[in-house]
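Every protein chain except one is present and positioned as in the full complex.
Chain lettering (A and B) follows the sequence in which the chains are written, and residue indices restart at 1 in each chain.
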Amino acid sequence: MASDTATNPGATMDDGFSVRSIFSEAMSSSSATNAPRAPPAEPPRRVVPPPAKTTVDVSRTSTRVSRFSISGVSRIRQGFLSSLLQPAFEAKTIKEAVDEAREAAGKLRALGIAKAVVVQMDKSADKDALDVHFHCQDGSRYIIKTGVDVGDSEGMASVTGRLNNIWGGGESFEANYARGSKTQAAFQGTLSIPVEADPRKKIDIVANQAVLDNRPYSSHDELRRTLSMAYRAEGRSGSHEVLYSLSWRDVCNLGAKASPSLRTDAGHTLKSSLGYTFTCDNRDSPTVPSTGSYARVAAEFAGIGGDVVFGKSHVELQSNQSLGRGYVLSSSVHGGLLWGPQTSIVDRFFVGGSTSVRGFEYRGIGPRDGEDSIGGDVFYAAGLSLLTPLPFVTNDALKGHLWANAGQCALLDRRGLGRPGVSGEIARFLTSPSASVGFGLVYRHSMVRVELSCCLPIVATSTDRPKSGMHFGLGFQFL
Amino acid sequence: MATPEAPLRELLKNISFTQFPLHTTASFFAPSEIPRSQLHVHRPLRQSPGSSPTCDARSLHALALLRFASFDVDIVYGSAPDASPDGALPFLLMPSRAALDAKAIAQHVAAKLSNEPADHQAYLILAQHNLLPAIDYLFWVDRKGSSAVASRLLPFHPLIQRILGYQKARQVGDHLRVGQAELVGGTLDAAVLFENALRALDALVGLLAENEYFAGGQPGRLDALVFACVNCIVEIPVPSPLRSAVLREGSEYAPLVSFAMRILERYFPSQGDNLI
Partner (left out) sequence: MYSLYAWGSPFEELGIYSFDPACVSVQAYMQLCKVEWKLHRTSNTAISPNSCLPALVYNNTLVESGFWRIVQFLRSEGYDLNSKLDSQQLSQSTAYISLIQDCLVDALLFSWYLVSENFADTIRPRMAKTFGFPLSLLVPTQIKDYAEERLRYKGITSDVETTDGKSESAEAGPSGTDSRLQSLKSKIPRIYLLAKEGFRRHADKSSHPVYVQASSCLDLLSKKLGDKSYFFGDTPSALDAVAYGYLSLIIRPDLPQNTLKDIIGKNYPNLVALCDRIHSQLEEPVFAEDESWVQGIVSAVRHSVADALPLSFLTHKSAKDEPGDPELGEKARSVAGALFVFFGYIVYNGVFSTSGK
């Protein structure tokens, strides 16, 4: 039984299993009653009509799975198998049994335990029961890969090693080392444990260390060490994530030029926080979508232990509408609020850059003390884009791009919107964003979106850093 | 792909970018003002009249230099050492928003202090390389010492304090080991550090003789450094051969101890004022 190669690991697919034996049995058993009787001795010669076609309704025929065996997998756990096959053992009809067996095979493949599974179902010795057998081709035990990734306005080179199916239940451990233009060095180790043998639900334990070089924009280096535990589940409406993280952040290497506002934020902090994120994505492409919408809502509360206390929420919404003949109208809104007695630069929001409000430098919008962008406690950013087909270009991936972006970012304390002696700041914050318009080209690649834009900043505050002219943007998620 | 770009290029030639942005609004942020110079130092061991305003020798040295040169500064506690330009307190934050680290503070006040005889340069180096290492050993590497002052020198969460304390102890241990006079310095021996410190104190007692200050009528750079070191040796609540030799009844270092007390009374009168 050959099995096809899968392109979409999540979907269950036809493994090509053999039900011939069942059907033949059913046929033979049901046709036994209608089988033509042997003609009596020397009857008068007449044509015997062929037996009538019998149909077997597999959704009604009651049966059960009595035995299960699996071969070809080097390591698999008993407890994992029982939770994997529990729906199959509960099946009452043939259709249910076949469906659940297929689903179990798909899960084995999605978890990386087996590369390909052939499901074989035979009539069992027990009455009205089936024996299910999985012929598996063992999944790869380890993978080592090197690659070049693209983050937001940053290119990174990384080395990843991955161990699959460590304890027989689809657990995997991945270690990753990356180095990029903005991230000096980042190590990450992730242990991923599926829950209830379901590849859509898992528990991740992550240990991470990264050194971020923020010196060109904010005059400091940040050393971040994080230990976190997350529960991720993909449901029908979207994916949910509950995360607890313990993070040790160090703002260091300030140098002689840093501003006093940055010096008050320098040093070591320990953040212990609990967060929840909900993501719903039904766009057709994550980089340059033409239909669908995307919503992401995140909330985080820090203060359970540690010495940082805050409540943070972050919302991203995007909707795309295809107007026909290659025109796409895309609009997106981002917003966030950080609420705490004394916020630190490592927690705040930054606006501006080629993946955020275009037409401004990276971290170019928002509170700025001297040369340093120190981030804001509240921000919003909105973007409206029209993607147009280009006249002589047949490739759908390259499109023209007309856009307008606006955003604003401010602190909430006595230095920002809460300044004594100035009234109406909140209203002014909401009604006068820093805005820019522009036009350019967009290229869609499955991994990355490349933009070349001519940016024309329209409105900016006196401390913003607008950047007009032709600019290049490379990233994954754009405004 | 030349054809789609050509009209774009022509368009761009006609636009001049200096007129952008078209409209500028007021900023939403006003940085906090710094009315007077602020010296950021470590916290003192105890807040009581008659004890020094900080526990750390280098911070006290900088503060003494500023007081001798009659610079009026506010003392600020609680900053992290990373806030300083060179990564260690003290640092001075000026109203012009520039920050000066310890070396820069010394240069800043050099003009205002009295001229000292050339010999004192050698004594400064003697004190820097023989007294400060012993104090660093007592503060960071010695277990009792570091636990007594850890909360003052590392104002962070207790878990981080402990990890950083171990890291710093290793770092300071290496630093002290390579700073010894013998090449390929071998192991770090606390007894040798203390002997060097006592020898340096001997030399300084010989220099001070009966004078009020090392430099004559007015205190100078050497006075500031020796005052800071002697004060720290006396104040740190850790028993060591250094401390017992200095504080012993009728020890030969008594002139230095009274010299330090004199400066403390005269230039650091009470702790109530100027503190933020």
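The definition used in the following text is that contacts are C-beta pairs under 8 Å (C-beta built on N, C-alpha and C of every residue); 3 or more make two chains touch, one makes a residue touch a chain.
What you see is a predicted model; the values in this text were computed from it and never measured.
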Given B:Y123, B:F139, B:F227 or B:Y253, the residue that touches the chain left out of view is B:Y123
The one residue from A:G255, A:G335, A:P389 or A:G418 touching the chain left out of view is A:G255
Note that chain B touches the absent chain at residues 85, 98, 104, 118-119, 121-123, 125-126, 128-130, 141, 170, 173-192, 195-196, 199-200, 202-207, 209
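Convention: only the chains that are shown with their structure count from here on.
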Cα centroid separation, chain A vs chain B, in Å, comes to 49
In the complex, chain B touches chain A at residues 1, 3-4, 8, 12, 15, 17, 20-32, 34, 79-85, 87, 93, 97-99, 101, 155-157, 159-160, 164
The residues of chain A that touch chain B in their complex are 248, 250-256, 258-261, 263-264, 266-270, 306-307, 366-370, 390-393, 398, 400, 408, 410-411, 414-417, 419, 425, 428-429, 432, 434, 436, 441, 454, 456-463, 466, 468-470
